[in-house]
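This is the structure I want to talk about, given as structure tokens.
Moving on, here comes subunit A:
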Amino acid sequence: ANEKLKIGFVGVTSGPAAAWGTSNVRSMQTLAAWYNETGGVKIGDKTYDIEIVTFDDQKDPKRAVEGMEKMAQEGIHYVVGPNVDDGAAAVRPVAEKNNIIYFPYAFPKELYTPPASNAILGMIANYQSGPAIYKYLKENKGVKTVAFIAANESDPLSQRDGGVAAAKALGLEVVADKDTYQNDTRDFTPVLTPIVGLNPDLLVLSGVAPANAPLLIRSARELGYEGLISTETAQDAKVIEEGAGELANGFISVGGASTPEIASDRMKEFVDRYTKMFGEYNDESNTKVYALDYILETMKANPAAIDNIDEFKKTIDTFSAPNPYVKGDSKLSYVGTTSFGQKRQISVPMVVNEYKDGAFQTLFVGSVD
Partner candidate 1 sequence: MEQVIANGLYLGAQYALIALGLTLIFGLMNVLNFAHGQMYVLGGFITYAIYGQLGLPFPVAVVASGISLAVIGGLMERYLFRTVIRRSHREESTMLLAAATAFFFDAVILLIFGEKQRGVPKIVKGVFNDFGVIMPYDRIVVAVLAALMILGFILFMKYSRTGRAMRALAQDRVAAQLMGIKVDRYTMIGFALGAMLAGVVGGLLVSITGVNSGIGGPISVKAFLMIMIGGAGVVGGAIAGGFILGMMESVGLTVLREYGDVTYLVIFAALMIFLAIRPNGLMGKPWG
Partner candidate 2 sequence: MNQMLQFSNVHMYYDHVYALKGVSLTVNEGETVALIGANGAGKSSILRAITGLNRIRQGEIHYLGERLDGTPADEIVRRGIAMVPEGRRVFPLMTVAENLALGAFTRTDKGEIAESLDRVMTRFPRLKERYNQAAGTMSGGEQQMLVIGRALMSRPKLLLLDEPSLGVAPKLVQDIARSIVAINRDEKVSVLLVEQNSRMALRISQRAYALSTGEVALSGDSADLIHDDRVKTLYLGGEL
Partner candidate 3 sequence: MDTILQVRELTRRFGGLTAVNNVSFDVREREILSVIGPNGAGKSTLFKLIASFLKPTSGEVLYRGERISGLAPHIAARKGVVRTFQETTIFRNMTVRENVIVAHHLRSRASLLGFFVGTGTAREDERAFGASADEILDFLNLTELANEKARNLPHGHLRALGIAIGLATDPAVLLLDEPFAGMNHDETHKAVAMVRRLRERGLTVLLVEHDMPAVMKISDRIVVINFGQKIAEGTPVDIQNNDRVIEAYLGAEDEAIGL
């Protein structure tokens, strides 16, 4: 049998935001099973079976720290997660103390700018996709006024503030930037009633949880809102279809790779395997499929990185490998210099999607550097 290579996950897989972490974990587990089934992963001159060690932090920063300690104890040096800002920030001292590289799905810049150096952003941040989306909408759809709405929690509020700044920088008029809702809201009509009254051209759902997105869309539309709706996070088409149906047509969000126009065969097989293993695919995994491959590919490029994160950090600067999930010859590499002053972000293609009748269609593809 092959030796085991443990990769960790610390993130949220229960509670109202369970979908975020679950899509991470399942992507990793699908890939690990796939690799192990096909003989393991060859790094240097050894072949490894991949084992995913998971920890549910329940969105609690204290528990996230606990999880990171557990990962350190298990001798793990590469961890995917946490999924929220505060958890990602809270684990930083532990990761640094124990030589762990981690891949948060959270946007605070302090995590990725020096002196921080152990966190690698696993997706496109809202301050990267937001301006691109707003610019596109301003130019192509004539958007002039924007309203923001966010849950009164850390992530959404930070993302809203980022969004507001970006919109203002583009010369858009921000007509609402203070509306918030409790995260346990199930019926958004009262929240949206005043905003819809302002009739903005674009309604941005900042940092919206996948569970809330369809409800917000549906309420807004039923109240007669006719403008555009967008968000800067990844969503799942099935969830939106069930929750809002055709009312969600035209909804704009950020995705990764699975739209038919760009998905490679490997991506398609990944989706198949995922579906077989867990019964149902989650489109959020389009962005979350990358992290594990980045870890493994970087190790392949520099086998010494397997238990030495300094080697890993060295490799980051030059690393490049083909992106197996997207058609054509796009590359996996580390980016982020513009935003963070160092390469601390994986280069997930910035695919801006438009929802249409139960599936996402690619609106445009951008990139981050």
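Going forward, a contact is a pair of C-beta atoms (placed from the backbone, for glycine too) under 8 Å apart; a residue touches a chain by one contact, two chains touch by 3 or more; residues count from 1.
Regarding candidate selection, all candidates are chains of the complex that A comes from, given by their letters.
Keep in mind the model is a prediction, meaning the values are calculated, not measured.
When you check 1, 2 or 3 against subunit A in this complex, the one that touches it is 1. Listing the residues of subunit A that touch candidate 1 in their complex gives 13-19, 22, 152, 157, 176-184, 186-187, 189-191, 193-194, 210-212, 214-215, 222-224, 236, 238-239, 242-245, 279-280, 282.
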